[in-house]
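In this view, the complex is presented without one of its protein chains, the others remaining in place.
We call the chains A, B and C, going by the order they appear; numbering starts again at 1 in every chain.
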């Protein structure tokens, strides 16, 4: 299914992601989820540089969470699956499934972020730009995924 | 109340905490919460170096979440209040209230982490070490705080 | 000497600064130096939020280096001494001495950054703003420090 090709992000755990406890620092895993979101936007031809510095539109994260089932170590290869979903005309959420690829596929974490479109100055809610709505439409999964 | 003195952590937002959108990167705020947790453990004379590298005991974070009410900028001064609570003999949670100090006190975010004590090799649940139980007892708030 | 009070920054090593090798991740130590620079600017009443997002003036780092003499661990308490020096009307450098406070004062690293003032759009060299020149004057050390 072409969906997988578009919405899956591959990432190897790097030393900078880990801490002295020997495993991935918990907040770094959320950062990896955000990378997956950025990679997905790029595949829809959204320019990251202008997107994140537009003076008229900002889409800050208002909520983030992550749940771990297993530790992650330097060198671990991850597959991150994204499940974005528009909630209102100004808001969407993304669910993330983090799967360790080897030695056996193992779901190691689930995460979620919620994003609200605003006009930054003064800060007030604003409809999502067309490109984001197109991206959300493009990513819509045919059925609910229970993560 | 002596509680405040022990459980409040002060932190100024630094450039490294921010991103090109001009505000604090969402995952960096969770990292700041973890700093507050570490500072609190230190005040109970728990040695951070040995605590995080003990081969027999690890207390990984199994869950983290954060909810933002307002953006944070470079130079913003934060007060982070911690509300730790033991859940079982091997598990505890911490709630965090992030308050921007100036110009007016403003609650900018709420966060939560859940921590499970394990024996790392092989990984299995293990009772929290005495020092952690003492820290949790010491931090126990007289009444539930609704955050 | 009042100099010390102004130009010394205190920082405890946090878990997020470390990596799975058990010590501070090398690039994180440079980030700690930058924090010290920011703290110093703040003490000269330079507003960090506007300073780092001014559309007409930017002072990017064009060079950074760090040399380690000893490892740093979670919980280590550092004193960072800054030695800023103006080089031209558009350029300055800062030297940093990182000293581990306990159990004995021990110089653990030396670092350096070089900063060039530019007009961002189009990018061209530009004289340092008055506030920065004042900060540099204020920080000027009476004699050369060999670091």
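Following the convention adopted for this analysis, a residue touches a chain if its C-beta (ideal position, glycine included) is under 8 Å from a C-beta of that chain, and two chains touch if they have at least 3 such contacts.
The structure presented is a predicted model; accordingly, all values stated were derived computationally and were not measured.
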*Touching residues (missing chain, whole complex) on subunit B*: 15-16, 18-23, 25, 27, 73-74
_On subunit A, where is the contact patch with the chain that was removed from view?_
12-16, 18, 22, 31, 34-35, 38-39, 42, 47-49, 51-53, 73-76
*In the full complex, which bits of subunit C touch the chain not displayed? Write them out.*
19-23, 25-28, 30-31, 34, 49, 52-53, 58, 60-68, 71, 113, 123
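Here is the rule we go by: only the chains that are shown with their structure count from here on.
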*How big is the gap, in whole Å, between where the Cα atoms of subunit A centre and where those of subunit C centre?*
33
*Could you give the separation in Å between the centres of subunit B and subunit C, each centre being the mean of its C-alpha atoms?*
27
*Identify all positions of subunit C at which a residue touches two or more other chains, and write them in rising order.*
15-16, 18, 22, 73-74
